Structures are given as C-alpha cells and as structure tokens.
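Before we start, here is the structure in question, set down as structure tokens.
Only one protein chain is missing; all other protein chains are in place.
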Amino acid sequence: MFELSNMTWPEAEERFGKTNLAIVPIGATEQHGLHLGVGADWIQAWNIARMVGERTGALVLPVMPYGVSGHHKEFPGTITLTPETLQEVVYEIIESLDRYGIDRVVFMNGHGGNLGAITGAIKEARENMGTLCAVVQWWDILSSRSIYGHPAEEHAGYAETALTLASRPEAVRMDRAVLTPTRQVDDEIQLVRSGLGRFKDGLVRIPLSTVDVSETGSMTEAHPEDVPGTSDYSKITPEFAETLLEDVVAWMSDFVKGFESLSVPLNKPRGE
Amino acid sequence: MFELSNMTWPEAEERFGKTNLAIVPIGATEQHGLHLGVGADWIQAWNIARMVGERTGALVLPVMPYGVSGHHKEFPGTITLTPETLQEVVYEIIESLDRYGIDRVVFMNGHGGNLGAITGAIKEARENMGTLCAVVQWWDILSSRSIYGHPAEEHAGYAETALTLASRPEAVRMDRAVLTPTRQVDDEIQLVRSGLGRFKDGLVRIPLSTVDVSETGSMTEAHPEDVPGTSDYSKITPEFAETLLEDVVAWMSDFVKGFESLSVPLNKPRGE
Amino acid sequence: MFELSNMTWPEAEERFGKTNLAIVPIGATEQHGLHLGVGADWIQAWNIARMVGERTGALVLPVMPYGVSGHHKEFPGTITLTPETLQEVVYEIIESLDRYGIDRVVFMNGHGGNLGAITGAIKEARENMGTLCAVVQWWDILSSRSIYGHPAEEHAGYAETALTLASRPEAVRMDRAVLTPTRQVDDEIQLVRSGLGRFKDGLVRIPLSTVDVSETGSMTEAHPEDVPGTSDYSKITPEFAETLLEDVVAWMSDFVKGFESLSVPLNKPRGE
Amino acid sequence: MFELSNMTWPEAEERFGKTNLAIVPIGATEQHGLHLGVGADWIQAWNIARMVGERTGALVLPVMPYGVSGHHKEFPGTITLTPETLQEVVYEIIESLDRYGIDRVVFMNGHGGNLGAITGAIKEARENMGTLCAVVQWWDILSSRSIYGHPAEEHAGYAETALTLASRPEAVRMDRAVLTPTRQVDDEIQLVRSGLGRFKDGLVRIPLSTVDVSETGSMTEAHPEDVPGTSDYSKITPEFAETLLEDVVAWMSDFVKGFESLSVPLNKPRGE
Amino acid sequence: MFELSNMTWPEAEERFGKTNLAIVPIGATEQHGLHLGVGADWIQAWNIARMVGERTGALVLPVMPYGVSGHHKEFPGTITLTPETLQEVVYEIIESLDRYGIDRVVFMNGHGGNLGAITGAIKEARENMGTLCAVVQWWDILSSRSIYGHPAEEHAGYAETALTLASRPEAVRMDRAVLTPTRQVDDEIQLVRSGLGRFKDGLVRIPLSTVDVSETGSMTEAHPEDVPGTSDYSKITPEFAETLLEDVVAWMSDFVKGFESLSVPLNKPRGE
Partner (left out) sequence: MFELSNMTWPEAEERFGKTNLAIVPIGATEQHGLHLGVGADWIQAWNIARMVGERTGALVLPVMPYGVSGHHKEFPGTITLTPETLQEVVYEIIESLDRYGIDRVVFMNGHGGNLGAITGAIKEARENMGTLCAVVQWWDILSSRSIYGHPAEEHAGYAETALTLASRPEAVRMDRAVLTPTRQVDDEIQLVRSGLGRFKDGLVRIPLSTVDVSETGSMTEAHPEDVPGTSDYSKITPEFAETLLEDVVAWMSDFVKGFESLSVPLNKPRGE
C-alpha cells in the first residue's frame, strides 16, 4: 500500500513512523495541441507517481490536477490558476506533511509552467520548516537525450506524446498529431519557444503567449536535428511509449531512494 | 466522452459550443475514522461526478483532491488548505471556464468543511462574471432520509461508509468500523457535532476540533433513533452501498439537467 | 458597569483580573424590507448585548455596525463589507482581547450573512491563541419555535420585526409591513431562500441575490403553517415584541454564564 | 430623519435622490488615561456626527467604533485594528455609498491614529470611483486655539476631556484626571509626543509606544503656556465642555454644507 | 568606506560588529514642476546620505529611487508605487538588517508622500523585531526657518530647488522655474496644498491630485511672507544651494550620532 488516500489515519500514522518522505504529483489542465487531451500533464504525473510508489513503496499523495497555464488560455479547455494560488496550495501541502514528520518531499511536476510557483513554495518551506524538497520533471530526466532528433521538453512533442500514450491511450488522437515549428515574427529576434528568444549569439527572455507562436498549440521543431523518417509522429508507437515511461519511472524510483537519505548540513548563519 | 481531461482543445471547443454547463468535483484528504481511507471525500466526489457525466453527457473536470480540513489536523494523514486558498482555486476554475462560455457550474462537494470557501468563490463569481453555480452534496440530497436510524451527514457514518465502499473498496476497513458518539464536555451545553451545540431549546455555534469530541475521528450517534440491529456497521453491505450511490447519482443526474436550463432573471440594481 | 467603552484602562484592567469572557455584538447595515430601518441588525444586536451585560455583569464591547451584505446591495442603503474584511476585524478584536487574558468571547451576531466571516476568524483564533469563542444568534435560539406559523429566521419576518420594534421603534414602519413569499423561478427547483433550493427530496445550494427572489426585500413565507389571522404583521404588537426580546435575552444571559465556565480539554495532536 | 439606520430602503432611496453627501463617524476603543473611558473617541465622534446630522439634515451612517490603536496596546482595554483592515473597512463603505450616487463623504474622525488608514482609502476611492472625501477632526478645527494654555490635540488633554464630558459624562472620572507631560529619554532628542521628536531646531519622526513616554496614558504638557490656574483639569467644567462641543458642531455643520457644493474640476491626465 | 555596496561580505560582517546603525535613503521618481528633473527626490536623498556617511562613517545603503507618487501621476514621467508596496520594501530592508544586528535605522526620506508607508513599516518593525527607526526629512529639519519668505516644504519650491541644484545641476533648468501658487476652487474652503484645506479657522483634509491645484506641477505660495525681491527663483544661487545643503547634512550628521546611542526603555505591557 503506497497511496495515502487508501490508508486510514492509524495506518498513515504508522507509515509516518517509518518514513520521512512523500511524493506529490502535480499537473495541469491545459491545451496540448490537436492530438493530446487537456489533462495530459496531470495524467502523466499521476501515472508516473503511482508507478514509482508501487515500485519503491514510497508514500504518494493525490495528484493536483490544476496548474499555472495562463499562457495557453486562448485555447479552449485550459483551466488555469494564478502562480500565487498554486504556490499557496503547494506550501500548505508541505505544511500539512510537516505536522506528521515528513521533511523530504518530492514533487513530480508534469507541467513546466508550474515550476516558478513550486520553487517559490519549497524555498519558503525550507526557510520556515526545514523541509527539503526536490522537483523532478520527466523532461529534465530526459534532457541529455534526443528523442528521434527532438528535445524532450517540447510541448506536445514526441516525448510528451509518448508518456501520455503510455499513461492513458484514450486521451491521445495519434491521427491528428502534427509537428508545429514555433512561428517567427521577426528577422533578427528568433523565437525559440514562447518565453525565450535568440538574438545574435545571446538569449533574451520575452514572455509571449502560445497563441502568438503556434496555431495548433503544439510547439515542436520541424527538424531540429536531421533524423530520417520523423516528419510526423509515426515513430511514437505504444512500444516506444512504454519504454520511455519505464526509463522515467526507473530514474525516479532510484532518485526517490537516494533523496530519502540525502543529508544536507543545516546551514548556519554567519555573523550571528 | 464526458471527461474534459480526455478531450483535445478542438474537441473541448466543440463541446463548449453545445453546452454552458460543467461539473467540478471537490473533495478533501483528511482522516475518516478508523475504517475509511483519508481520500474518502475526493474518491466519492470523483466517482459520483464521473457516473453523472457518463449518464448525462455533462462535461466533468478533474477532481480537486485537497480541501479545508484544519479541524481534523490532529489526526495523521490530513492534508489541509486554508479556506482562502481553496476559495481562490475554485474562483480561478470558474474564471477559466467563463472564457469558453460556461456560465452554469455544478460543484459536487464531498466535504462539508469546503462549503464556506466554495460559497465565497461562487458568490464572487456571480457578481463579477454572472456565472450561476450550484453546490450539491450527497448528504444534502439524503437529508430527508434516515440511514438505519442515522442522519446522512455523519462524518464517517453509515452513509459515508457506504459511498466510499461503493466507490473504492480498497479504501475501506469494515472490520475496524465503530460507532463513535460525540463526546460531551459540559452538563448544560450539549455538543451536537464539532461546530454546533445545544443549550436549552436553542442552538449555539462553537468551533471545536474533531479531536475535542471524538477519539476515533468518526462522529456518529450511537442510537440517534432506535433502529434494531444497528449497533455496528454490519448493515452497510456492498449491496446497500450500491443502492445508496445509485440514488445519489440519479438525483444529481436529474438535477444537472434541470440546472442547465434554469433561467434566473438578471438582478437589476434599484436606485440606479 | 458592564460597557467596556465607559471604563478607564485601570478599571478595565481590574475587570480583566476577574473575568475571562467578553461579549462582542455584530450587526449589519442593510435593507430590511419596506418596513424596517437598514440598521435593524446592529440595533438588535447592540440592544440585546447591553441587556445581557446589564443582567449578568458580563463585559460588553461596542457594536460593529457593518457586516457582509453583498447579496442585498441592489437595495439602496445597504453598506457592505467583503467577508475577508469582516473576518479581519473580528480576528483583530479577539487578538486585542487576548492581550488582557480574555479567552472566552461570545459573538452576538445579528446578521446571518456574517456567519462565515465570524466562523473563519474564530477558528483561526482558536488555532493561534487558544481562545474559545461562541456565536449566538437570536434565530438559532428561537429555532425550535414557530412564530405565528413562521420560522424565526425569516429576513424582516415576524421575529425580526418584533426584536427591532422592541429595540428601537423609530426604525419600524408597521403600516408598510407586508409578507413577501420567496419568488419562484423554476418548476422543479424550488427556492427556499436566496441561498438554498429544494429539488425533489434533496437540498441544493444556489447563491442568488435577494433581488432575484423578492421585490420588497423581505423574505417570508405567506403561510408556511396554517395559523389563522396571520396574513399580515398585526400580531406583532409591542407587547409580543417585548416578550420575545425578553426570551432571547434570558437565554443569552444564561448561556453567557454557562460558557464562561465551559472547560474544553486542550486538544492534543496525535502522531507527535 | 438624518440617521441612515432608521430609514427603510425606500426612504434611503428617496434621500439618495436629493443629496450626494454622507457623514461617516469613526472612532477607536483605546486607553485614554486614568480618567476617560476607552470608548472616548467613538463616543465623541458619534455624538458630534449626530448633532451635525440633526442640525443640517445630512445623512449620518453608524459609527465605526474600532480604529488603529496599536501604540496604546500595552494599556488594558485597547482594541486595535491594523491600518490595513481599517483602510479596507473605510474603502468598502465608500464603495457601498457610491452605488447609490453618494460622491461626497465626510469622515468625522475621532482618533488621530486612524488618519493614515482613512487617507489611504479615500485616495484610492477618488482614483477608482471619483468620490471626493474630506476628513474632519475636532483638534484640526481647534488647532488655532489655545485651550487654557494647552494645544487641542493632546491625548486625553483638556479639549478631549471636555468633548467626552459633553458627550457622555458616565465615561469620565474627573477626580482622577492628571496632567502627564511626555517623559523624556534623551538629553538632546526631545520627545514632543509618541511619534515626534525635536533635535536642535529640526523635527524627527520616531515611532514610540505611548507606554514609552507616559505612565498614565495621557499625553499632555504640564504648562505648555503659562496660564494661571491650570495645574489640573478643574477648568474643564460641564459648561466649558458644552461650549467647546457647540463650537465644533457649528464648524462642522457649516463645513458639511460648503463641502456638498464644492466642485473640483475633474483632473485630466496630461500626456494622453 | 561607508557605502555598504562597496563592501565585501567579510568587510560588512566586521562593520556590523562595530555599529548597530544604518542609513537608508529613499526618494521618488515624480514630476517636480517645469524646472526640476523627475529624479529630484532620490537624487537629493542619495546625495545627502552619502555626505552624511562620508562625514560620520555611518553605514549607507543604496537609495530606493521609487516611492509613492500617485497624486502626481497625471504629469508625465512620474513612476509610482502603491503605499503597500513601498511599505513592504522598507519592512524587508529592516528585516534584512536585523539579521546582522542592526537595530537603529535612519531613513533619509526625500519625498513626503512616502511618509505613511515608511511609518507603517517601522511601527511594525519595532513591534516585531524591536528595531528603533527614525525618519529624517530635510524639510522637517528646516521647518523652523523661512527660505526667502517661503516655507521649506513647498513642492519644487525654493528649498527643494536649492538642494537639487547642489546635488545634481544637470537635473535643474533654472530658466524655467516659476512660482506657482496653489489654485483655489472654492470661496470658503481655501486649499493650502493638495491634501489640506482651511475652512474658517480650522483645517480639513481633502486629498486632491496635484493637477487639481497646479498647472506647472510646482506648489508654492506667491508671497507667503513679504520678502522683497523673491518674485522668482533668482535668489536660489549655487552658493545659497551649497550652504543650505551643508546645513541639512550637518544636522543629519549630528542626529545620526545622537540616535545611535539613544536608549529607549523597552515598553512593558501592563495588565500582564
């Protein structure tokens, strides 16, 4: 039994006596192009978290299915919280866990737009309660890999499509999947993605909305690297999807075990 | 297809063209006595909402699994938000839906402690956006019935046990279920439940914590009405559970259809 | 001497040495139909509190005359605070009293719309300061009675008219008093009052504005029970008014004495 | 009829058709030395406002009896709001009045500590709603006078004692009144009052608490000007009190009439 | 070395071991009539603070160049913070200093509109951290003087022009300087400045915008006192400017030394 929701309070109490770590999956409900359901982010996060829980026995809290998705709101079906509100939710979850002795929390974050809010909350939590948190994101785990020539982090790209497919096939329409390169609006300032541009050899941060740079809502590169046979999503088969998911779950399972025993020397203020 | 999470944004867009109503299930993660999992409230709410969605075709959003549970926090496993934070979450969900033309929202609330926050948000939403919301709660639906001598609203009582059992049996330990009458602390001021007392023939509101009035976390009356054979939870069989759940789902399905077409004359300010 | 406002600080200091209880009356400034002054709620609360103070010697703070009345704002003369603001006011009053050793506070609330804000504040106060508060409302005290066939809680109904009449006759126009049944807007969803509806045998919460369901601002039932001779307010005589006020004051005086000595076992967190 | 509280909403509606001005009295509940009741500030403000209402027919709202009194909180019986909370209360009152066409509001402020919060609110109100507000304070009105050698603004000094005496004698203990010069704590920085110091020929603002500079809670100068026979409060007779109150009420009555017709050219942004 | 910004942290650490006082200059970026740069307030404050630092060795923090200037916003180039935001900035600066043992902070405030926010923050700081702060303003220092017949506090008047001229000549256009008396809008209520009026022999506070009462943005009196030869700014020579600045710096230098050793008895709550 790893899911907190299924435990009675005496069972939870017993569990808190044996572990100091909990997993909190967080996702979003937002547009994911023409071919993924708007629940893609929370569906993946929830599935990954439960698989990790099953494998490691780590305590898994229910998924928070709403996140910070304001930049997608022009696309129907996007439900968005303000960063302030999500930050509060995250902080209060940590605060609740702290009451029962949990001082290591792993956030399995399925949506990049949540990162600022989660980071804000966990810094505050470390300061006020001493809790040490980590944020793991499947695209960070896959960041050193090329997925058939594409970077893992693409919105509704190859990797994300695979993970959703492996988690809940009924939220995927493979027949409508199309590669959608970021639309350019200027000769000199090249948009890399909705929040980042390149000017000459440097980077610049420009917060655009998805609708400014993509018509389908997906944000991929057509051929970021020249890999033969990837002009569409046909390489993203159920088998590939399973394997990718397994890689993510394996990494996370190992990390969770390592993080539980990570001991950071309590920082001591100088000058006091 | 009724679950928003499974729809792509063009599918969601099409749906918003045909309906102005959405269902938002909200629960909590909090202690439910010795025999129910701490996820009982969101598990029921999510299950009921999906059954209603399936039956009526109404659009169902993902469940919000965290609620306002501060009064239970002395019992391990309770994760609580402040009322302010839940109110923000609810408000921002309505605001997001409003962008796509949804102006009727039914909140299926699985936890009484959330009511203040939800009500606060929906009043503000009506004022600012004109959206008309309704809150339905299974104990309100069952309020005119006696459940083997017990009122439906009891925390971890007969009705709640039945609904959790019918929704997710692995979150129920029937062998540990015990009736726990509210503990009395005064001769004259009789505590009815954690927030309500009776003094002479009048009522008084006194906010206590659950731990003040119950050792198990359940709050039931031993024999509120004299019904033979109900000194324990043995009457709450899987069959009974199914029937009760069906009654709730049937009522809600009918209500959702009625509410979609409820037309309230827009209030006009006097004196302007 | 029972009114805090009349005491010098050394007199207040002496009093705080002898008692741990204070009474805080709270009302509202909002429309009360065609026949009651908009100050009805605070006028009653202030009058009742002073009568209880006189009778029991309990310390009485000045009345807070503004409350949460947004649902009445279409009717001229309604002054409304947001729930957040009233909650802050209440919390800070308790915090101030806590400095001088007061840990039992009785809120005499004259307006139902304030209940959420007061409850929010007193829960927080109990958590943070240990103060135990109670909210008493005259319609809760009279809830087991029928007032010539009408429930006590009706807005600008029989009971409220009587209490205002007994407190300040110049705020009452008996010649304009009319019974105003809640206006129905749907065949199936019957509105009970502005925030509550009945559908089949269950209840549903729908926050409407008063103006949606009443033209006069009063919300009464024409003949909720068949009591001969109550098609108008003629039964609400000054004598009846005095008697009803006396009943309320007597109950509250007894309660205040009982509450002062109520001892709740300090809740102890489990799992710590 | 001038008191809003006594009017029904149709009467209020009629009144709003004839005037665009309302009076809001605000006070405090805070220590006032050994001889004045802690309600002195709201008692005076309420009394003055009603007298002005009676004389001019101007609409008078109920008194807000709680204010910003944190600097007095070491003296028992002081009930204090934060400046943020009072500012909200004031803003929301103006907002409510704005709904019915009131765009001139006169705040009769009985406590200097409230000024920052009131000013904050009325600036915001002017910006957002166009309402023009004025704050009148009896010590500002009397600022050009010497009260038996004392400035009018002294806390619990001659003028304040007189106004309380004329408003509610039962809140005054003349036999305990003593002059209390501000206690000095430094040779060079002379404290003028709790928030202001003098250094050489310049002024400096240092926020101290009353308890830092006064033992009785009063803050007066022993002999700020040499007026024979004023070593105590014996000159503050009921007759003197009546006369002083009359002067204040007369000034305010005239001001209210003048302010109702004050027309300020709507400021027009430059550069647009 | 007096400027904190130039110190490494070990140098700062050493300094905190020797002093408990720091200086924080605060200004504004807002219109200053036809002849002064919009940075006038922060330029003066920064210059004065550095001169005081140089002379006394006191630690000087970087200048906060943005302040509360909403009442000037109709004039282009005015950058304004809300009072709430500036108050937070000030509070968090004090909080940061408190970590390193600084419990005396002198705010050199160059803009009167900031006073409410600074005062709010330093009261809260005193309460929560025990830090004792002072606010010094050059016009308070010069308040007992007449500057060629004008009061020092005039916005963009003689004194302010002189201090800007002495601090940064390139921010001054002496050839465009004109005296601009406050515009009157009523026969009876005489406006003294944008927030203050005179009615008969009393004062009244009316928050107007600068644009309501001045066309140039300056607010001076034509001939507040009859001093020959001051119909324009010709008396404000560079030499006069230097002398005035020197007077201010000398006063502040002496004050800083005095304030460092000011010992206030810790206020003790009564009644506890």
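Should a chain be cited, it is by its letter among A, B, C, D and E, assigned in written order, with residues numbered from 1 in that chain.
The working rule: contacts are C-beta pairs under 8 Å (C-beta built on N, C-alpha and C of every residue); 3 or more make two chains touch, one makes a residue touch a chain.
Being a predicted model, the structure only gives us computed values, none of them experimental.
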Touching residue (missing chain; options E:T29, E:S209 or E:T230):
E:T29
Listed residues A:P10, A:G39, A:P83 or A:P151, member touching the removed chain
A:P83
Thinking of the whole complex, not just what is shown, which of A:L142, A:A166, A:I236 or A:V249 touches the missing chain?
A:L142
Sole contact to the chain not displayed, among E:I23, E:L97 or E:L179
E:L97
Going by the touch rule given at the top, which residues of chain E touch the chain that is not shown?
3-13, 16, 29, 31-39, 42-43, 61-66, 73, 75-82, 84-85, 88-89, 92-93, 96-97, 99-100, 168, 170-171, 173, 176, 217
If the hidden chain were put back, which residues of chain A would touch it?
70-71, 73-76, 83-84, 115-116, 119-120, 122-123, 126-127, 132-137, 140-145, 185-186, 188-189, 195, 197, 199-209, 211-212, 251, 254-255, 258-259, 262-265, 267-271
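FYI, only the chains that are shown with their structure count from here on.
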Tell me, which chains sit next to both chain B and chain D?
C
From the centre of chain D, which other chain's Cα mean sits the farthest off?
A
Interface check for copies chain C and chain D. Shared numbers divided by all numbers used: above half gives same, below half gives different; which is it?
same
Chain A and chain D, separation of their C-alpha mean positions in angstrom:
56
Distance between chain D and chain E based on Cα centroids, please, to the nearest Å.
27
For chain D, what residues touch not just one other chain but two or more?
9, 13, 16, 73, 75-76, 84, 99-100
